[in-house]
Structures are given as C-alpha cells and as structure tokens.
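Below is a structure I'd like to ask you about.
Just one protein chain is left out here, and the rest sit where they should.
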Amino acid sequence: MSDVNTAMVQKYRNDFLKEVEENVEEGHWVKMCMQCGVCSGSCPFGPDWDHPPQEIFMMIRAGKRDEVLTTESMWMCTSCYNCIVRCPRELPITHIMHGLANYAHRLGIAPKMNPTRRFAKIFWNNIAKTGRVNELALSLKLYFMDGFMSGVKNALAMASVGIGMLKTKRLNPFALISHKGVKNPKELHVLLKKAREIEDRRKGIAS
Amino acid sequence: MSENKTAVYVCKGCGIGDRLDTDQLAKVAESEGKCSHVRQHDFLCNKDGVNTIRNDIDGEGVTHVVIAACSRRAKTEAFGFDDVALGRANLREGVIWVRPDTDEARETTQEMADDYLRMACAEIQYMKQPEANQNAGTNKNILVVGGGVSGMTAATEASKAGYGVLLVEKTGQLGGWAAKLHKRVPDREPFADPHDTGVSDLMKSVELDKNITVFLNSSVTRTSGAPGQFSIDISAESGETVTDNVGSIIQASGFSNYDANQLPELGYGNSPDVVDQAELEQLAKQATDGPIKRPSDGKEIESVVFVQCAGQRSNKPGHLPYCSGHCCNTSIKQAMYFKDANPDVDTVVIFDDLRTPGNGEDFYRSAQRKGVIFTKGKNQQVSPINGQLEVKFHDMILDEEAVAKADLVVLATGQVPNSGVDIEQATTLDIEEEGGESEAPAEAATSDAQIPVDSILNLTYRQGVDLPHLRHGFSDSHFICFPYETRRSGIYACGPVRRPMDIAQTMEDATGAALKAIQAVENATLGRAAHPRSGDLSFPSFRREGCTQCKRCTVECPFGAIDEDEQRYPVFNESRCRRCGTCMGACPVRVISFENYSVDTIGQQIKNVDMPDEFDEKPRILVLACENDAYPALDMAAQQGLEYSAFVRVVPVRCLGSVNSIWVTDALNSGYDGIMLMGCKKGDDYQCHFVRGSELAHERMSKIDDTLQQLQLESERVETYEVEITDIHRVPTLINEYAAKIDEIGMNPFKGF
Amino acid sequence: MAKKEYSFYPGCSSERKASASNYMVSVDAMCEKLDIKLNEIPDWNCCGASIGYAEGGELPRHVMNARNIALSEQNNPDQDIVATCAACWLGAKETADRLDASEQLLADTKEVLKEAGLDIHLKNETPIRHMVEVLIEDIGYEGLKEPMVKSLEGIKFAGYVGCQTNRPFGIDGESFENPMYLDKMVETVGGEAITDYDKKVTCCGGALAFSEPEKSQKQIKDIIEAAYDQGADMIVTPCPVCQMNVEVYQDQINKHYGTKFHIPVTYYSQLLTVAYCGNAKEAGLDGNIIRAKQLEEIAAK
Partner (left out) sequence: MTDVVATNETILVVGGGISGLTAALEAAECGKQVLLVEKNPSVGGRIAQLYKYFPKLCRPSCGQEINLRRLKANKKIRLLTMAEVTNVAGTAGDYDVSITIHPRYVNENCTACGACADAVTAEIDDPFNYNMTKTKAAYLPYNMAYPQRYVIDPSIVGSEDANKAKAACKYEAIDLDMQEQTIEIKVGAVIWATGWRPYDAAKIQPYGYDRFPNVITSVEFERMMDPFGPTGGKLLRPSDAKPAKNIAFIQCAGSRDRNHLTHCSRICCMASLKQSTYIGEQYGDDADAKATIYYIDIRAIDRFEDFYKKVQADEKVHFIKSKVANITQNRDTGDVVLHGVDTEGYQRYDNTHDLCVLAIGMEPSVRADQINDSVSADASGFIQPNGANAAIFGAGCATNALDVNRAVQSATAAALRAIQVVNRVSSAEA
C-alpha cells in the first residue's frame, strides 16, 4: 500500500463516503443515488463491469473502500455519457467513474495491469510532452508497453491499420522526429505542474 | 292534499310513434289505468310538451303524472316535476330500442309497451308525493370527539362556516400526538426542511373561538337520537355529566402508537437506546435543535439507524399488515433533526420500499443532499453490544448480510386506530343469543393489533355502541368515490381513525368531514335523506298493529336507523334513515312502507301486467333490477341497440335489499313463469351502497326455494344475479338465456288460477 | 450571405497527416462554399480527451482547455469557439461549464494560467459550439441547400452520430436516443438516410478501442451490421474517433467474426463538399481507407 493511501485510510477511518466526497471528482453526488439502476443498464461495456455504477455507489456508502478502489470496473468506462443523460437524479456518473479511477490511480492501488489505466497514462504523458497528440509515438508506445516482443506482435497485428493510415496520409511516419506541438512546451509543463500541485493540496495528497 | 288526479302523457317521439300504436296505449291508460286525463304528444320533452304538463298541474290540479316516453334516467331536466307524484313508463330504452323493428315483433313489442303503461298507472295510484319528515330535528351544532389535529381542524373549519361546535377531548389538553412533535414534514415548497407543526396556533384559534366549547378530561358516555337531534352525555373524569343536543357528530379519535414492546427482535425493551418515532420526537424536543442525546447515558448521538416498517407490512401475529404511510417521510424528517444540528452525525435509513409520494420525493432528495444514507434492507435485527447497538440486516442491493453500528436506533412503528368497540362481533353474539339471524363477522378481529375496548361514542343504537369497523379496525368508508359514506347517518370519522395518515392529509380529511357534518344537519333540518339518496323526502312509516316484533328490520337495517322499544317494537329514527327500503324488504308482515315506495307501488306493478294464459306460448318474466347498476346497464344496452326478449317486464328497485319475498311469491301465484333479481356485487368488495342489499336478496331467495317446492315449482323459476353497471352486453344475454331456460322448463302451471 | 466568422479549435486529429486530416480538408472546402471563416486559435493545445482523466486528473485537464479558451478570448474576442472534433468540443465545453459552476475551480485555474500570463473570464462569454451546430443553427438546412450543385441521389447513408457529439450536451432540439440531424443533412443534399438505424448512438468504444480492442470491436461490429441490415451504402459521422474506429478495424473484425465488412465511413463535411461541387481531393475522399466510390463518382462528374 502506498503511503498516500495509508494516509487517506487513517484520515477518514471508515468513512469512505466522506473520503470520496472530498477527493473524488464530483464525488459529492454519490449520496444522491436512489439505486434505480438505469446507469448500469445503459453502459455499453456493462457486462464487463464487476460492479456497475449504481452498485459502486452503494458499496461506497457501505464503506467497501478496497473493493471499490481496486476494481477494474471504472476502467471500463468508454465516456459515452449514456448514464449521465438517463440518470433520473442527474448524477454526473461518467465523471464520478473517471474521478474514482483517477483517485485509485493516484493512490497507487488501481489494478496495475489494467490496459486502459496504462494507455491513459501513456496518452497523458504523450500530450503533456508537446501539448498535442503525437499519434505515431502514442501507438508505438502502446504496442510496446508490454515489452519488445509482444510489441512487435501488436505492431504486426495492427500493421494493416497503420499502413492504411499511412497510405491515406493520416499518419505521419516521421512524427517521432518532426512532431510539432505548442510553441513553448516548457511553459505548458509549468502550468500542468502547478495545476497538479494545487489539486494535490486541495485533496490533501502529499506528492 | 285533496284526492288524486292522475294524468298520463304518451310521447310519440324518438320512434315511439312509428313503432307503437299510441292510441292503443292511450286506451290502455284510460280503461285499465283508470286515468281520465290522457294526452299524446309528438315530442313531449320539448318546451311545448313540458308546458302542457306544467299547465295541467297548475291549471287542472293534476297531482299524479305518468310520463310514457323514455327511461327515468333520461330527460330529467325536462321532466323534473318535483311537486307531483311522478311515474315513468319506459317505452324507449325499455321497449322499442331493445326490440327488432319487424312485423313479427310488432305484437309482442306493443304488449310490452301496454304492460309498462299499466304498471306505471298502477304504481302511481299507490304513490304519494312525499312530504318531508315532520319530526325532523333542527339542532345545527356539531359534536367533535377528539382534540388532536383532526378534531381541532374539524372544529375550526366548521366554526368558520358559522356552526357551533362542542369539542370533547379525553386528556387534559388539546393537541394530540401532533403537539408532541418537534417539527412536521413540510407541506409546501421547497419541501426541503422540517417545518413548525403549527399545532400551538391551531390550539390557540380553538381556545379563542367563540363558536367552540371545549370539554377537556371528558368523554362521550351516551349518544342517542338522530341527525339534527342527537342527544349526548359528556362526562368529565370528575364524574359530572353534561347532557346536550347536537345535529351531527365528527369522530376524530385518532390513533395510538403501535406497542413496540411486541418487537423484541428489534431490540425494543432490551436497550433504552432503541426508541420509536414518538419517543425520538421527545428527545428532539428536549434537545431544541441542539445535539440530541442518548437516553441511556446522555451521550451526544453520533450515529443513528432508522428501521422502517417496524412491525408493519407484516403478517406475523401481533404485527400490522398495513403500511402507515407517513413513516418514511417521518424518518426522513427525524434524520434531518440530526443532520441539521450536526452534519457529521451518521444517519442511516434501512427501508424496503421508500414511500414518499407526491412532493415527498423532493423531501427525500433533500435528505440525501444533507447526507442521510438510504439502504434497502430486510430482516433487521437489533441487539445491544458493548455500549452500542448493532443492526443486522440483509442488504438487498449488495445481496449480503450487513451490520450497522449506532448509538441510537429508531423504530418506525405504525398507527393503530382508536376506533372503539368492534360491534360486528358484539352484535353477532347479541343476535345469536336472541335467536335472531346471525351474520358472520365481516372482519373477524384481525391479528392487526389490540383494539381499545372503550367505546368512543357509546351509541344507544340497536346495532352497537360505535361505528362499524372496516379492514384492520379502521372506521373508514367502504367506497372509493365516497370517502365519507358513513354507515351511521350524521356521524363522520376523520383522521387516522379512518386510515393511517400524516398531518397534511389529516387536516384535509377533517375539513371534508366538517363539510359532511354541516351537510347532515342542513339535510336533517329539511327532513331530507343524506347521500346516496340525497334529497329524498320520503321516510319509512309502519303499522304498529300489524307488527310481530320479529326484529328483522332492526337487525337488517344497514345504517342502524331502527331501535327497539321495551316491547321490542321497532322505533324508526327517520333522520337516520337512508331510504334504502331494506326494512321494507325484511318485513314478513309488510307493515313498513314509504310514501313513494312501498310493497304496493311495486306489488301492484307486478299484478297489473296482462297475463296471457298458458296456451298463448307467451311466458312472462319479471326482472327486479337494482336502480343503480342493473337498470342503467339495461338502458345502455338499449342505447347500443342490443335486443332482448319481449317477455320480460323490468321493475327498477331502490336496492335488492328492499325486495320483499311477497312480491316474488305473488308473482309466481299470478302466473309469472320466471323471476330474475339483478343486484350489484356482494362479498368483501361489495358494491351495494346500502351495504348488504345484494347479500340479503341472495339469502332471502335461498329461503324461497322451500316455498317453491311446496308449490311444486322448479327452483330455476327464481334466480338472483350479480350485475355490474358495465355489464352492458351481459345483461341482455342473461335475459335471453333465462328466457330460453323458461322455454325449456315450460310455463308456470299457476297461470290463470 | 454575410461572412460568418468563428474562433476555430481544430484539435490534434485534424492536423496534417493526423488521423482526421481528411476531415479537416473537407471542412475547409465546405466552409469555403458556405462563406464561413474559421480563425484558428493560435497555439492551441490538446483538450486532454476524456481518457486524459486517469493520469491528468481534474484541474490539469481543465487547465488544458482553459488555456485554449483564454487564447481564444484574447485573440479572437467575441467569436464563438467552434470545434469539429467531438472530444475537443466536449472537453472545452465541459471545462467552461465546470469553471462557471465552481468559483474555487475558476480561481485555481486563473491562478495557474497566470503563470503563462493568461486569464479567463467565461460565464458563457465565448459560447463553445460544434461545427454541426453552426451548420444547423446559423446556416440552417435551407442555407445548406443553397450552394448545392450536385445531388447525392442514389446513395444510402447510415447516419452514425455516436456518443460525444450527442451526449451529454447534444444538439439543441435533438433527442439523445434518436437524433435526426445527420439524416436531415443527408436528405438536404439529396441522399437517402436509412430509417430506424438503431445503432445510431451506440458507443464505438472511443479511446478504449486501443486498450480494450475486443470489447470495442464487438461494439463496432454491431454498428456496421445494423448499417448493412438497413441496406446502407456507407456510413456518415460527425466524429473523428467514430470515423476512425468504425473504418479502420473492419479487416480485424472480418477476421475475428468471419464477416465481410467493407463499408466506407465518411464525414458529413465530405458529403456537403461533394454536393457543393468540390472534387474528390477537396472533399478529402482520398483520405478514406475504404474508398467511398459512389461519392468519388459524383465528385468526378
């Protein structure tokens, strides 16, 4: 368990709901759920959720901290926003799921090997670097995240796609060297660093 | 009134003139109906037609009018002559609309019409234009029993309309349960927070109201009389008794809290920190918006669990099978007591179905916003464990056994009505020991709860000291469309004694009851019947000399209108009477009648049809039809052009309960081949607005079978049916099938004797 | 028609040699014909996309978008921000809403932006809109008809709206479950929109097409199947992610499910450009991996 995590456990003792309300994006909405289940039924990846959103809300109220923060469920969110627009209580469910995933990730107890978690990390680093997506770098990073050999396999598997994109000039073969981002990436890095600092301060996460 | 002058008006409109020989009808009226004054009109319900009748009444001194046209249910505006005795021969819906327009059918159709005219003429001759009850009481004060929110509301609302009120409260102060509340559930926007109860204001307005006399520490020890002239004894604990008169009565005796001691599994009695909702109100009051303290040791409460449906919605012996309706909102309100004082207090509501109808949903949302946790759970168990309480339950969402720890547990127990003595059993015993007919108790004392045995009203009525109970001991009306249709004229229950309710509903209900009480005294003063025959001026009279003191009338009167004197003769309380005629139907010696509805008005109709002899192959079938369900159904069938046998003669009756067996035996003797009785639905969900009319008819007719055997007649000659007003297709079918059956079993051998 | 000007937020995928470069090409041509001037927000950055949440968290994500909004307020004052990419539109609009809703968040954001000498005002000062809104609300279907030269008659389109152009904000007056604007656009330019295309707003997996390919491709399969079931010749969409996901994985899906999918996936802007007599290049048709032959033919006429 990471020290941030233990710190939080001590801070909130068994009041997980409070912890979520104070640290998770839009977390203060959790208590408004009335367990109708519309969100769970509306999710495109629904069947792949061990615990659907409405159940997660109940688990939060029931103080099932570890089960919630270590589940892969939230990582199944495709950000389709079906749950948000259908929720009779207008809970911003998509954001709460994102928030929970992010929180678990920040505490270092999110499922290590979850592909979406890892892709999300790669993606953010990719855009944070230059301020704009470098699609080539992104895809390569992604293919090779499990090491070289499997990377080659993935790359080959995706070859047809890549070639198609290249042929239609929708992928820049030279992006690794010639990718352009914002004029002053350094400045952007400062902004993001500062933002992270403030957020951590607000959430009492020492980093 | 001088001697009768009867006029008959035959309408030729709506095809009657084309389909029937109206001259022939006129002849029938003159010769057989013995009416000198007969007119035909092309279109009787138009201005000219109506004026003709009006002029005859005013100019010619006509006292009795027969209108041979459409159904008595049609054209009531045009034919609403309420200053004469009025009869309607139903030639349209009753004859031409249910018969084919063919040459073969002509003869039988005409016979039908002729008979209906004969019947109307016969009826009218035995009818008097009723004059209102002479010994009607005129007292317009209202007695309100119970000084809680329902009683106080009823009292002030009646007073605001200008009526005097006597308010009797058992305890030493007004206010009832509501006065013990810290706050109430909101009844207006934004439905977000508990409100002041407003009870103290209500108490003030009662005390300051000059129209209202309050009797504290008192109860009603005797109630006799009738609407407009009730006589009551109000006895104080001190022993002194005041006797007074009132015009009508409102029973607002409220509810008692369910005894939580019956719920040991929920920890009540095992720990002082397990309380019911009423006790929590006290704790909250003491705290006065500050932190609420734990009864056991005065510790500030940090966590509280609310257990919904405690001893409610359950068929376990000793539990309440019903839902008390208000408890979900009440627990939400009480959870807010804690949250508003200190948001860090954990408040958990464990519910099965959360029931917050209407704007209660906003209140529910507001509680969630304040951080109240709602958990769907079942099978709660509460046990004290080292200084705390442990609530075990099955979490329905996570589908697992769960435990919640709390400093305090609040049990949402239910409301038990203070509805006095369950007279159903009392009277049953009473009747049996007197060898009268016994009736099974409709609602044998349910396992619901112990009902307080003290009588609320101490009625001196033959049929018991209190209002009849309905389901689960509540004194409610049985009718969905008529929540105030009481079974004791002039006495109206309101508030939680009628149905579990919260303050808002109670105030609405009490206001409604106040109106009915006012209406009762106004009607009584004019000697008029109350709902459902509202406005009816007739009332029962009886020939004492003929009476055999059999007490059937007093037993069967559904409204307890008839008492008995020391010689066991019936004593009619006209103003209590609802004019259903059940007594008339019950009387074996036929000494009871109404001016406009009597053994004769119906009996003569039956006798006066033209009875073909048995070789005519023209059977005659008598249909006695309930005027509220079967008769309208027949009308609407006609409207739809559905046909039925020309051999039936339909006579509408107020209620099958008013059908006297003599009509049936006479009918058989005078040659009818079959008799159909059409009443409304009986049983638990009975439709009869005179309570047991249909039931009684079935009972009485089952006894007729013996008579039939003596006469050596087939039992099928008399059939009783349950008919709903919507049986528009069914009724004609029933008739036709019955006609076919009569055809099978053949003619009545008594014809022509 | 008076020239309409907007502050334009193209987004990463629409850059040269990026996955939606052909979308951009057709948008340029379309706007040309509709007399719409797009003033690119100078030095704009990525919106963070939805998937950015996991590592980026809340404030950093909003800062990314706030920076773009600030740059727009500064350089293109009084111009609505218009995005062609669903994710860009959603990200920017979401940030704007959230900052307007929370003073705390706004203050924090301002504090951060100060580091770059930027500031942000908001309270709907600069409405953030999708290109589709511009077409429907500012130009109108009638207006969209005006420049029309060629009809797309004879082509059956499955209007695939997807998620983020449709939820949570969506297009005014359209339902989340059954939006009709793509179909109306198709009909405006003479094409045939297939009726009751019940996968119209089904999720293609979005970014999870990368991380959860099997699950996403199951979704994509349904989306394409439904289009075929209704006899569609091609799919049309307003979203770069949808376009790519639905187009590029068809081979893999065919391998995995034994299907024979080969259906072009086009952008509404490509349709309009062709209808407005743009050639295949202007319409970015050369950017479609699965060639939209029928469109190319009409373009060639």
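In this document, chain identifiers A, B and C correspond to the written order of the chains, with residue numbering beginning at 1 in each.
We adopt the following convention: contacts are C-beta pairs under 8 Å (C-beta built on N, C-alpha and C of every residue); 3 or more make two chains touch, one makes a residue touch a chain.
As the structure is a computational prediction, the values presented were derived from the model and not from experiment.
> Where does the absent chain make contact, in terms of the chains shown?
The omitted chain makes contact with A, B, C across the full complex.
> Give the residue, chosen from B:360, B:540, B:657 or B:693, that touches the chain omitted from the document.
Checking the options B:360, B:540, B:657 or B:693, the one contacting the hidden chain is B:360.
> Just one of B:209, B:346, B:407 or B:629 touches the chain that is missing; which is it?
Of the listed residues, the one touching the omitted chain is B:629.
> Out of B:566, B:685 or B:744, which touches the unshown chain?
Missing-chain contact among the listed residues: B:685.
> May I ask which residue of B:115, B:157, B:346 or B:466 touches the chain that does not appear here?
Of all options in B:115, B:157, B:346 or B:466, contact with the hidden chain holds for B:157.
> Just the residue numbers, please: which parts of subunit B touch the chain that's not shown?
13-15, 43, 45-46, 70, 74-78, 80, 157, 160-162, 187-191, 313, 315, 321-325, 353-362, 365, 376, 396-399, 471-472, 474, 476, 479-484, 499-501, 504-505, 508-509, 511-512, 514-516, 518-519, 522-523, 531-532, 534-535, 628-629, 632, 636, 639-640, 680-681, 685, 687, 689, 724-726, 728-729
> Go through subunit A and note every residue touching the omitted chain.
Against the missing chain, subunit A presents residues 34-38, 40-42, 46-47, 51-52, 54-55, 85-90.
> Which positions on subunit C touch the chain that was left off?
Its contact residues with the unshown chain are 175-178, 196, 198.
Criterion: only the chains that are shown with their structure count from here on.
> From the centre of subunit C, which other chain's Cα mean sits the farthest off?
Looking at centroid distances, B is the chain farthest away.
> Can you check how far apart subunit A and subunit B are, centre to centre, with Cα atoms defining each centre and the answer in Å?
Computed value for the inter-centroid distance: 65 Å.
> Averaging over Cα atoms per chain, report the distance between subunit B and subunit C in Å.
Each chain reduced to its C-alpha mean, subunit B and subunit C end up 67 Å apart.
> What are the residue numbers in subunit A that touch two or more other chains?
Residues of subunit A touching two or more partner chains: there are none.
> Could you please specify the touching residues of subunit A with respect to subunit B in the complex?
17, 31-32, 34-35, 54-55, 58-59, 61-62, 89
> Can you tell me which positions in subunit A touch subunit C when the two form their complex?
25, 44-45, 48, 76, 78-82, 84-86, 94, 98-99, 101-102, 105-106, 115-121, 123-125, 127-128, 131-133, 135, 139, 142, 157, 160-161, 164-165, 167-172, 175, 181-183, 187-188, 190-192, 194-196, 198-199, 202
> Looking at the complex, which residues from subunit C come into contact with subunit A?
That would be residues 12-13, 15-22, 43-46, 48-60, 62-64, 67, 104, 108-109, 111-113, 115-116, 163-164, 167-168, 170, 176, 202-203, 205-208, 210-212, 215-216, 219, 248-249, 251-252, 286-289 of subunit C.
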